[in-house]
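Only a single protein chain was left out; the remaining protein chains are all shown in position.
All chains are identified by letter, namely A and B, in their written order; residue positions are counted from 1 within each chain.
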Amino acid sequence: MIAESLALSAALFVIGAVGVLTRRNAIIIFMCVELMLNAVNLSFIAFSKVYGFSGQAIVFFVMTVAAAEAAVGLAIIIAIFRHAQTVNLQNINLLKG
Amino acid sequence: MANFFYSFHFYLFGILALASSLAFVTRKSPVAAALWLVNTMFCLAVLYIMLDAQFIGIIQILVYAGAIMVVFLFVVMLLNLGHPKEISDARGKLPSIVAGALGVIMLALIGVTLRGRMEAPSAVTERVMSAQVERVGAIGAVAEPLFREYLLAFEVTSLVLLVAMIGAVVLGRRRAA
Partner (left out) sequence: MIFLASLAALQEPVGGSHPLAGTVADLIWLVPALPLLGFLINGILSLTSVAKVGPTDPHAHHEQHAHEGHADAQYDDNDAPTRHRHAKIVSIIGPLVLWAAFGLAASIVGVLAGANAEAPFIRSLFSWMITGDLSADAALQVDQLSMTMTLVVTGVGALIHTFSVGYMQDDPGYPRYFAYLNLFVFFMLVLVLGANLPVVFVGWEGVGLCSYLLIGFWFEDKVNADAGKKAFIMNRIGDFGFLVAMMLLFANLGTLDFLGLREGALQLGEGSALVSAICLFLFLGCTGKSAQIPLYTWLPDAMAGPTPVSALIHAATMVTAGVFLIARTSFLFALAPVASLTVAVMGGLTALFAATIGLKQWDIKKVLAYSTVSQLGYMFVGVGVGAYAAGLFHLVTHAFFKALLFLGSGSVIFAMHRAYHATHKQDDAQDMRNMGGLKSFMPYTFVLMWIATLAIAGIFPLSGFFSKDEILASVFARRHESTLAEAHWLGIPGSAVLTIVYAFGLIAALLTAIYMTRMMLYTFHGQNRTGEAERQHLREAPWVMTGPLVVLGILSAFGGWLNLPEVLPLGPVGMLHHWLEPVTGEPALHITKGAEAHLSHATEYALIGLALAIAVTGIVIAWVRLKPAALVPKEQSPEAEGLERVLAHKYYVDEVYDATIVQPTVGISRNVLWKGMDAGIIDGLFVNGSAYLARAFGWLGARLQSGQVGTYAWILFIGVLVVLGSVAFR
């Protein structure tokens, strides 16, 4: 089961990464990042079967941080939307320079 | 554990998770994508429970699917992004193909890295873990490392949450002029 879990975790991670690279909508990109985090969680859980409960504790932390990150990130997206009236990331290049 | 019922459902939910994630990545509408992501998370929660991480599985549903994705949907609603106006908001054919290829490469690399380096769960660890669960319960078993080895991280995490709250409020404010 562990090998299969890890395979699934890798697949989900790659799908999430491809999504980040391919999509332009900021919210969807964000959600792809969440998918990547979930994949990592699965991987940790699988390993916790081998190495003990620390894996699950770490998943706990990951989820917490993901929650915090989602809150702040969405607030940023809202702020950008107010400024640029769009969430299409291709038109936003304030980081330039 | 190696019985048919278990494997069948494991594979079932595994494939469901994979399919949902693929569907999620290819939707045009943010709402549809969010819902597919929620589905993926449900499947993952099942998998967690099947892997003896019951507490985490429930938490996944409560926190991830129930809170975080809801926040996403709230924001989509706030910004009125529910109607996909553009034809597609993917970057175009060529970038997609290249991204796909890169993804395949990454998958292969992960496979190569992990091949032959994985340990099988030993019977000893199994017994120790189930004994622990017997003693303090599933939640207690997770709490032990949480409040022992990772105590500092735990406290810091609470700080992180505080900062996130403040940050979200600050960033979300409408500035005068």
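Just so we're on the same page, a residue touches a chain if its C-beta (ideal position, glycine included) is under 8 Å from a C-beta of that chain, and two chains touch if they have at least 3 such contacts.
Source: prediction; values computed, not measured.
J.: Among the options B:105, B:118, B:156 or B:170, which residue touches the chain absent from this view?
T.: B:105
J.: Would you mind spotting which of A:17, A:57 or A:75 touches the chain that isn't drawn?
T.: Looking across A:17, A:57 or A:75, the contact with the absent chain belongs to A:17.
J.: Would you write out the residues of chain B that touch the absent chain, in ascending order?
T.: Contact residues on chain B toward the absent chain are 91, 102, 105-106, 109-110, 112-113.
J.: Which residues does chain A use to touch the chain missing from this display?
T.: 17, 20-21, 24, 29, 89-90, 92-97
FYI, only the chains that are shown with their structure count from here on.
J.: Rounded to the nearest whole Å, what is the centre-to-centre distance of chain A and chain B, using the mean of the C-alpha atoms as each centre?
T.: 8
J.: Report the residues of chain B in contact with chain A in the complex, numbered from low to high.
T.: It is residues 1, 7, 10-11, 14, 17-18, 21-22, 24-25, 27, 30, 33-34, 37, 40-41, 44, 47-48, 50-53, 55-56, 59-60, 63-64, 67-68, 71-72, 75-76, 78-79, 81, 86, 89-91, 95-96, 99-100, 102-104, 106-107, 110-111, 114, 118-122, 125, 128-129, 132, 141-142, 144-146, 149-150, 153-154, 157, 160-161, 163-165, 167-172, 174 of chain B that touch chain A.
J.: Which residues of chain A touch chain B in their complex?
T.: Touch list, chain A to chain B: 1-6, 8, 10-19, 21-25, 27-28, 30-32, 34-35, 38, 41-42, 45-46, 48-54, 56-61, 63-72, 74-79, 81-82, 87-88, 90.
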